[in-house]
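As structure tokens, the structure follows; a few thoughts come after it.
Every protein chain of the complex appears in place save one, which is left out.
Naming follows writing order (A and B), and every chain is counted from residue 1.
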Amino acid sequence: MRPKEVISKYGRCIELISMDPFFNEVTIGLFFKEPLITVYSYSKKDGLEDRLKQIRDRIVDIAGALPSDNFNQATFPCEMKDGCCSSPLRFVVKEAVMKDRPNDISNGISHKDLRSDMILSINHSLKDGINTYTVSGDGNAPKPEIRYRAVVNGLLKYGGFEKIDNFSFKLKCNTRNDKLINLLLPLARNISATEESLAADDMAGQMTTQSLGFAAN
Amino acid sequence: MINKDLNMTPRQRVLAALNGDDVDRPPVSNPTSVATVELMDYVDAPFPDACRDANLNAQLAITGYTELGFDSIAPYFSIIQESSALGCEMQWEQKDNWPTVRMNNPIWKTKNDIKIPSGFLEHRDNVAITRSINILKDEVKDEVAIFGKTMGPWTLAYHVFGVEPFLLKSIDDPEETREILRKLMDITILFGQAQIDSGADVLVVPDHATGDLVSGKYYDEFLLHLHQELVEELKVPLILHICGRTVDRMPSIAKSGMAAFHFDSKNAPQEAMDAVNGGIRLVGNVNNPETLYSKTPADVKKEVYNALDAGVQLISTECAIPLKTKIENLIAIPNSVQSWVKENI
Partner (left out) sequence: MIKNEGLLEEFKYVTVPDEQEHIEGLFASGDELMQDIAYNLISGNNTEVGVLVKKALDEGYSANIVLDDGLIAGMAIVGIKFRDNVIFVPEVLISARAMKAGMEHIEPILSASGVEPIGTVIMGTVKGDLHDIGKNLCIMMLRGGGFLVHDLGVDTKPDDFIDAVMEHDAAIVGMSALLTTTMPNMGTTIEAFDDAGMREEVKIMVGGAPVTQEFADEMGADAYGANAVDCVQKAKDIATASK
């Protein structure tokens, strides 16, 4: 398909992974046109369809998405109305393409904190019909409430979620999606490192006086 | 002036705009590069090979016209081809990053070191461009404008002497600096002419005396007369490209005699038009790192409209686009020009 056809059919491009390390360094795009997300590449290399399906299946597996009938498409239970659940997709597709690890929630949603000795946990509960997620921690930290607030802020920022209070939040569509939250927790626990990583990613491939070397050292 | 009845080819449109003549609509041109990683996949011509192999280069370059709808094709994507041919140490990088010169290890120290190596034009990194232009000319004939590119002497000086040593020299020994630039002009002219002989309709001359580093007076003192000379030597329309904030030197640039100046988004379109005051056409200036890279087609449209409302004659991105730019934002540029014409003419 030509680029204009791809855009017409699959919608806007949410994220580009410029070099797939597991398949001939092709560029993988994640597109969104309500209610579907589509994994696509302009490459014509043999075996590409299998790889695109693999990535789609990974997205389903690690982010709690639902596969559609097409091999390279998926959606979320909320059908992504008004773009719901689309905010975290740039992180989801990066994880799906670049890494080969499962998103294990058999022990609940938890990750080690990088700024303290705590193990951060996020617990789900149903309160007045709201699928509520609450951040807590176990272990030493001088001011744990600061960490919980920071984690909630990170999840709001990267997940597009809604705040309930300083330590709790929900998905905008009020569905339950433990896998998605577990995937985002490592990013949310250290916003500055995540921002740094995003900025470094963004800088690659930009031509500026700095990247050309035309900035005084 | 825009005259919708003219019914021009893309090439006619670009050349007319550069000449200040009437056009059927403002052309969308790319003096620098619109190569992206998606387009590289589409034609199976990834960096760095597409910078070093003429066939791959032409395959990738033509997508600017065939897939994006621009009125010109620019096969010289980066700014380092002839510096590689001169012997500079290169970092070719990979598919999603720009090749660069290792300027912390410069090849020359004084004017006496400057020498065009034998076989310079036959070096693979120069042939990648000249041969690509041949291929493109055979393919598009007179339908689409082909833009060659040749580095101006200031940019070459940064590459071959290193930025800090050259800037120090510019103030320690302005006379030697002038002599250096004079000698480097030979390279600019040689490579530029080779591209014209291969079929280039226009030449872009990046010469990075940017406001980041040097004053507007530097342009007057060191470059204006050399740029006027380039206009005499290279007999196709020339487009000067200088990044960054350049409003302070635009009145002088307008005296260069070049056909157009490709300007950066750090200069608002209206203030740029006021600064050149009709002395040179302007090309620009959709912002790259934020608008093209991170925002939406609607944001691109706003900037295109802003430039057109100010009277900018050729619409373009502000510089070589980020390689991970999404195609939908690039297609938004010609689409926006079309819709502006419908709404305003």
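Going forward, a residue touches a chain if its C-beta (ideal position, glycine included) is under 8 Å from a C-beta of that chain, and two chains touch if they have at least 3 such contacts.
These figures come from a predicted structure and were not determined experimentally.
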| request: For the chain that's been dropped from view, list the shown partners it touches. | output: A, B
| Selected from A:V92, A:A150 or A:I181 as touching the chain missing from the view | A:A150
| Which residue from B:E164, B:E179, B:D220 or B:D274 sits in contact with the chain not drawn here? | B:E164
| Among the options A:C78, A:I130, A:I191 or A:A204, which residue touches the chain absent from this view? | A:I191
| task | Using the definition of touch stated at the top, determine which of B:M8, B:L213, B:I239 or B:A254 touches the missing chain. | result | B:L213
| task | Go through subunit B and note every residue touching the omitted chain. | result | 164, 167-168, 170-172, 212-215, 218, 289
| task | Provide the residue numbers of subunit A that touch the chain removed from this figure. | result | 115-116, 141-143, 146-147, 150, 190-193, 195-196, 199, 203, 210, 215-217
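Simple rule for what comes next: only the chains that are shown with their structure count from here on.
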| Inter-chain centre distance, subunit A versus subunit B - centres from mean C-alpha coordinates, in Å | 37
| field | Interface residues, subunit A side, partner subunit B - complex | value | 2-4, 6-7, 12-13, 16, 18-19, 25-27, 29, 41-44, 202, 204-209, 211-217
| Within the complex, which stretch of subunit B touches subunit A? | 32-33, 37-42, 44, 46, 67-68, 78-79, 94-98, 100-101, 103, 158, 163-164, 167, 208, 210, 212-213, 243-244, 288-289, 293-294, 296, 319-324, 326-328, 331
